[in-house]
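Heads up, one of the protein chains got dropped from this complex, but the rest are sitting where they should.
Just so it is clear, A, B and C label the chains in written order, and each chain counts residues from 1 on its own.
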């Protein structure tokens, strides 16, 4: 598919709309996380226990903060990547929807790990969703680089993205799976350290 | 209604807003799908069953993936169609809202078919919602073509849309209804094959 | 407050953002309606009743369709009104938030009237929310007309909006309140006829 100069504004407009749709999906997903912190349902005679029950919510709040940070960082990566694109094709749109399909699962996985924070299967589910999102993100970027969708001036910047970032993250979440068989809490701590400690893995050094 | 050249920018601005509202509705609907995958609610002594209970969620996950793909593809079709419009009228807005009203029902239908994957009435409900969305989509496109709302350069492209695409899809979901009386699972497999196998029916060949 | 010509682009940019925020709130509210159609929760031995239970959902589906039409029409009115504005002030923003606060209550009122379709208090609640939304809409428009926020070329058009439209609708919903004391279903039918029969009351004749 050769691309004439004349089509450039149409490509920019279309890329802007794909980016805006992705942004909207991520904005809704990050906000739905709050629905996953359950307000304690206490009968009239149990109301006195509210203090303790609120303190029992800490795994939910941990899962909320973790998932908010993960979606927030993917939003940063995603829109910087889109800012570097000059053209789009149908496959980019399809792969991007695939990425979003994993990202939208995060509120479910977050609810699960908030409720069953000490269960191996809950922790593995969370890790699998994040591995899926990470691999799809990497696939989207690789497709764009290989099919010449990236603006010439951004090529070096985006390519770096597609290597270090997008595979380091799914690798970390993948590695947490064997850890979860030993200790679910250790796997969760491992996620947290990763997210906190390696901002460059997410591809935003600035 | 004659249309002076001078009104063109106002039409473009208005079409952009109608498109943006539609995009936002579709972005919220596609993200709400995640709320329809129920996190198992287990008491303290049942927590050991979490593994099995998560595996029991596969019909929910199937319904999620299917519905995500359906809404995602309608989003692609919808915004390519809107990109080809030069003008709008009140009827276009009303018909577009009618299309969105069916599309927004998908998370409900998806929840139903995820929970009662082997029930004929659940499968029929899903098919009816999709037939409705497909027919409304076809009606919107036909209205635009007949009332000269399409940009001259896009006429051939959009008209093709209005024929093959928009009727093939509701026809397939309509055909699944008699199949559901014999076997709900066969009807669901039929949907999946359709979605996977005929991308051109959705009108995006690129 | 005198307004120099130089500030016009800043006003347009700000008005666009206020309009976009309002659009987003209305898009989310219209989509949340689907969460108010409850999927029947049946135990293993009750699954055979699913057909009947789905048919029992018709009041929910009625409430969904009605509320979708109401929010959809308010979206149309709202964004045509905003398209006619040339300037904004702090009071416009505050009144607009007041309008949105009533509009966002519609999914709650819709749930109520879908579940208790034959209860006077449910029907009154719905009517009160709609009266509130209608009065706030009227107040927003009146404020804009009186404080010279409307573009000169749009003044006649917007002023018509602020008279016929915005008071006819809350009047109709207000009138349904005494009817609800006699028959809740009659009040609901009254809403439906109104919405279907008088598109000009909503201010979009085109």
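Rule of thumb we're sticking to: a residue touches a chain if its C-beta (ideal position, glycine included) is under 8 Å from a C-beta of that chain, and two chains touch if they have at least 3 such contacts.
Only a predicted model underlies this, so the values are computations on that prediction, with no experimental measurement involved.
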Contacts of the unshown chain among the visible ones are A, C
Contact with the hidden chain only, please: which chain A residues? 19-20, 23-24, 26-28, 30-35, 37, 39, 42, 47, 50-51, 54, 64-65, 68-69, 72, 75-76, 79, 83, 204-206
For chain C, which positions touch the chain that isn't shown here? 13-14, 17, 20-21, 24-25, 28-29, 32, 35, 89-90, 93, 97, 100-101, 104-105, 107-108, 111-112, 115-116, 119, 121-122, 125
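Here is the rule we use: only the chains that are shown with their structure count from here on.
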Specify the angle of rotation obtained when superposing chain A on chain C by their C-alpha atoms, rounded to a multiple of 5 degrees. 180
Take the average of all CA coordinates in chain A, do the same for chain C, and state the distance between these two points in whole angstrom. 35
Give me the residue numbers in chain C that touch at least two other chains, ranges are fine. 28
